[in-house]
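One protein chain is absent from this view; the other protein chains keep their places.
What follows is subunit A.
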Amino acid sequence: MNETVVKRPVAPGVRLGGVSFVWRPRLVLVTLLLAAAAFLVFCLSIAVGDFPLGLSQVIATLFGRGERVDQFVIMDLRMPRALAGLVVGFALGVSGAITQSIARNPLASPDILGITGGASAVSVFLVTVSGGATTAIVSSVGLPAAALAGGLGTGLLVYFLAWRQGVDGFRLILIGISVSAVTEAVTTWLLATADIRDVARAQAWLVGSLDNRSWGEVRPALWGTLALMAVVACVAFQFKPLHFGDDVAAGLGVRYALVRAVLLLCAVLLAGVAVSAAGPVPFVAMVAPQVAMRLTKSPTPPMVAAGTVGALLLIGADLVARTALPITLPVGVVTAAFGGPFLVYLLVRANRR
């Protein structure tokens, strides 16, 4: 008998009973490695500070076996900042993966689609225009909630303006850029006319920062992201055929308009949650999905991997901003400075191959 093992032309599967999934070793492995790296940087980020801790102390405390003093420093003082970095980065990464998939264009990140711009304009308005009404709004709902509402408002505005018998990716981007330009003009005008002390406060928020986060800001962001991820996970399978366009998706039995609307709403909300927790951190939502695509060799932005890259990128950038540089910078400066060249590097490398 001369039996040769014939490689099947189709992807292998993981099957148990009626449950089955495609087995993509590279995607799973890369995502796990990224998650491990993000966890390591998360621990490092907690360990480094005015009162240095060892990595082992941090990990022991995270798993509930730490000493009381460490517990206080870690859980109450440093954890909110580090966790905010993970959550905001993850939310931005997933949000970018969704918007880029829907528009089938890597330019379509929440920054371009007006979500960030709307959140910024509303926040700057509330910070700079001090008066009875706005001060009351800030004190009652808080700046994060107002920013979320601003992001959601502009995001939906862009979606409805772009809607013409369905949503075309290119039109979505063009209208997103136009609406962003308007919100930026509003922000600039507000900054130009405002009191200098308010401008400084607004400026610090506008660049994107994880400084002085408390559990009060992190907790809603964490639960919001988890809840939205549950919705994304439910819809993600029905979204797969949409990568081939509306007609193919419809032919494959997908109610594409509904699926797309739900996912786009999730993306807008995820970006809104991120912006409300850390300000408009630039570039993470655009770069993370593209980096994840290239690392996993996936033809479309992989959502979980994109979120993990986002988390790693943001918390890593925050660590660098706090420690490696001579002056402490807001995280947004570092994400832009590192994210941009890294994307260029990936593109150049891909072109030369």
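By our rule, a contact is a pair of C-beta atoms (placed from the backbone, for glycine too) under 8 Å apart; a residue touches a chain by one contact, two chains touch by 3 or more; residues count from 1.
Everything that follows uses one rule, which is that contacts and distances are computed from a predicted model.
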| item | value |
| --- | --- |
| Omitted chain (choose from "Lipoprotein", "ABC transporter ATP-binding protein", "1,2-phenylacetyl-CoA epoxidase subunit B" or "NADH-quinone oxidoreductase subunit N") - UniProt protein name | "ABC transporter ATP-binding protein" |
| Of A:Trp189, A:Trp223, A:Phe244 or A:Tyr345, the one touching the omitted chain in the full complex | A:Phe244 |
| Subunit A residues touching the omitted chain (full complex) | 8-11, 13-15, 18-22, 104, 165, 234, 237, 240-241, 243-245, 247-248, 250-255, 297, 299-300 |
